[in-house]
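Worksheet: the structure to be examined is printed underneath.
Only one protein chain is missing from this complex, and each of the others stays in its spot.
Order as written gives the chain letters A and B; numbering starts at 1 within each chain.
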Amino acid sequence: MESTSRRGFLKLAGLGAAGAVLSSRPISASTKSLTLLHESSFIKTYDEHFQKVLAPAYEKETGVKVTYELTSVGSLQTRVTTVAETGSGADITSNAFSWPFLFDEKYLDVSDIAEEAGKRQGGWYEAAKEAVFVNGKWKAIPFGNIGQLMNWRTDWFKEVGVAKFPETWEELYEVGKKLKAKDHPFGFELGHGFGDNHGWLYPLLWSYGGAEVAPDGKTVAIDSDETARAVDFARKFFRDTMLEDVLGWTDPSNNKAWYAEQISCTNNAESILWLGKRDFPEIGQVTDQALNPAGPKGRFHLLAPVSHSIFNFTQDPEAARAFLRWLTDEKQLSGWYAVADTYYQPFLHGYDNAPMWQVEPRNIPYRDAMATAHLPGWPAPASRHMAESVAKYVVVDMFAKACSGASTKDVIKNAEGQLKEIYRSA
Amino acid sequence: MSIRSEPLIGVGRPARPVASLRAWLDSESVFSWLMMAPPILFLAGFVGYPLCYGIFLSLQDRPVAQPGVFAGLKNFAIDFNDPVFWRVVANTFVYTGVATMLKMVCGLGLALAMNQQFRMKNFVRAVLLLPFIVPTVLSTVAWMWILDPAFSVLNWFLIALGMPKPGPSWLGNPVLAMASIIFINTWRGLPFYGITLLAGLQTVPPELYEAATIDGASGWQRFRYVTLPLLQPIILIVTLFSVIFTFADFQLVYVLTHGGPQNATQLFATYAFDIGMGAGQLGLGASVALTMLPALALLIVALTIYTRRQ
Partner (left out) sequence: MVTGYGPVERLLRLWLPLVFFLVLALFPFYWMAITSLKPNAELYNTRMMPLLVSHPTLKHYVDLLTQTSFLTWTWNTMLVAVVSTAISLVFGVMLAYPLARMRFAGASLIAMTVAAIYLVPQPLLFIPLADVINRLGLGNTLTAVILTYPTMLVPFSAWLLLGYFKTVPKELEEAARIDGASRLQTMRRIFLPLCTPGFISAGIFAFTLSQNEFLYALIFLTKSSVRTVPVGVIAELIRGDVFYWGQLMAGALLGSIPVAIIYSFFVEHYVAGLTSGSVKG
């Protein structure tokens, strides 16, 4: 058990100090160890690949042991908060969303590693920089996107005469009405989850031209005709195509509904298809994935990036840098991406035509979505305020309340008030 | 009060240094303070210090991983201007109030039913405690399933009786969602109330009931004038603890709805958590949590008044 970890920690600190004192070169001759924090992956083999392939390979090459610390889904932010606040516990961590902005002061500048990788591996997607580029510096190395796209039942769509996924929200709405009449309603999350609600609501807002805050990052811009149109659409979309229960759904709800064959279309990451193929093959066969529909002002997707950062209080910054550089090398990345069945869509263009995309062609839309993906709060730059808006469910509740019956004017006024307060010090 | 025999001890003994040290250690105040020192120090370190630090945090603008800047009461001003905050206040009071009343009434009913002789009474008593024993998060996961309209037995029956499919949305409709969490909380806490009240019922001397019956009191009057007054202290104490627990409840909402739909089930604890851990605003999160204290402080006053009256 872990009751000796305090002794272990002191030992590590002692070794680190001794190592730093004794060495005149960046990497000392004595065995070092680094700790990498990660959230337990949806795809188990992804974690196993690191533990069984990557870590031993690095140790063999450099003598540095990398410990892969896994936290449970949903608790990584808490763990990173604790580590950042107390200045100890890990050397390198993965980030979700815009955490590089939240923890900016505790992260090292890794621009050199990022720029080198971009040059050598085809260049970075624009979206990749959104979450990691803080005040002109790369504070994290982007790893991959966990895309949120449309999942749809090809068999039921065919029943109402639709062979290809609709291009626009309005077209999708018409299909939804028909399907609901046939007892195959849609199910888009409108509750307090983390992914499946944001995955369609922010793109919906953007595709009608709405935005929370202007690109200057200060002016609250949610009160606009564009937003009102998006809200009105959402209201009729909910009323005429969906189950009432979606108002209280959290992230697992749509997966459950999918396998229970309750719904014909939803917004989700690759998990529905992945698990469907494994445990519910018949349902898996008629499940397909498509880009979000377009609105009058374009087609958009949610950016849910995973990236890696180095804590600035790490014992040996050079060792940590060397490891991150090694990890970002094509040799390591390509293997790690492939093992995860494209659940993490690579941010480097060099992987756009990698063989892994041919393993399951239905996943290709996830790759294409990255060109139009943005963080919540876009077009304002990422910031703490954006994180507060997401944590307080400002946009989600605005749409949800409208679907529950509140007037468009009221819900927008409400959201505006909240955002003005949140961006008070912007 | 006991007979004060302590002064006699020192009288008959020779005044040796060891004896007087022993006597000093045995004096009421020294003994008491020495005995209480370890737990007091423990509580000071693990509750007192964090509490002061929490208060300090709430007066700071303190984003995560950044140094704090003193901000006075600014966080509280932000909270008071936040419509969600007031929703949280209302939710927590409604949740606590209704659930507590339900637990009290049903607990009493349970206690009265159990206060009779029948076989397997001990077994039944233990079994009835199960909702209280099972870890809350786990039973809540079960309730997620039970309350899903597609899988819910209740909806199944309601539909069979003619209600249109798919039946009520227990977690999607804001009012029903609040009702659902109240119901689950009641289900969970009811056994504690019931078994404790049962213990109280069992100390009511039968002679009092007999005397009342002889005087012509009906069952209801016996209950009202004999049982209830004698149960009052225990009802009060159990209620106090139940209110404290329910007011600070976190697990149930975190797992079931995470505050949704549209903050209809958002409570102080979950909101503070979201702001502190989700938005990284430690000071603001602490301020939300701290606002719980005034309400609970009223309870301290009630408790003090009550115990003084004893």
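As a convention for this text, contacts are C-beta pairs under 8 Å (C-beta built on N, C-alpha and C of every residue); 3 or more make two chains touch, one makes a residue touch a chain.
These numbers come from a predicted model, not from an experiment.
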item	value
Visible chains in contact with the missing one	A, B
Selected residue (touches chain absent from view) among A:Asp91, A:Asp251 or A:Glu416	A:Asp251
Given A:Thr45, A:Ser72 or A:Thr219, the one touching the chain that is not displayed	A:Ser72
Residue among B:Val94, B:Met163 or B:Leu293 that touches the chain left out of view	B:Leu293
Absent-chain interface as seen on chain A, which is shown	1-3, 5-6, 9-10, 40-42, 44, 69-75, 78-79, 82, 85-86, 88-89, 193, 195-196, 251-252, 254-256, 259-262, 268-269, 271, 275, 279-280
Interface with the unshown chain - residue positions in chain B	2-3, 5-6, 8-9, 22, 25-26, 28-29, 31-33, 35-36, 38-40, 42-43, 45-51, 53-54, 57, 106, 109-110, 112-118, 122-139, 141-143, 145-146, 150-153, 156, 187, 190-191, 194-196, 198-200, 202-203, 206, 209, 233-234, 237-238, 241, 244, 247-248, 250-251, 254-255, 268-269, 272-273, 276, 282, 285-286, 289-290, 292-293, 296-297, 299-300, 303-304
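By definition in this document, only the chains that are shown with their structure count from here on.
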item	value
Distance from the mean Cα position of chain B to that of chain A, given in whole angstrom	38
Parts of chain B lying in touch with chain A, wherever the complex brings them together	61, 63-66, 78, 81-84, 148-151, 166, 169-174, 177, 257-263, 274-275, 277-281
Chain B contact footprint on chain A (complex, rising order)	77-78, 81, 84-85, 102-106, 190-193, 243-250, 253, 256-257, 260, 262, 384, 387-388, 390-393, 397, 400-401, 404, 414, 417-418, 421, 424-425
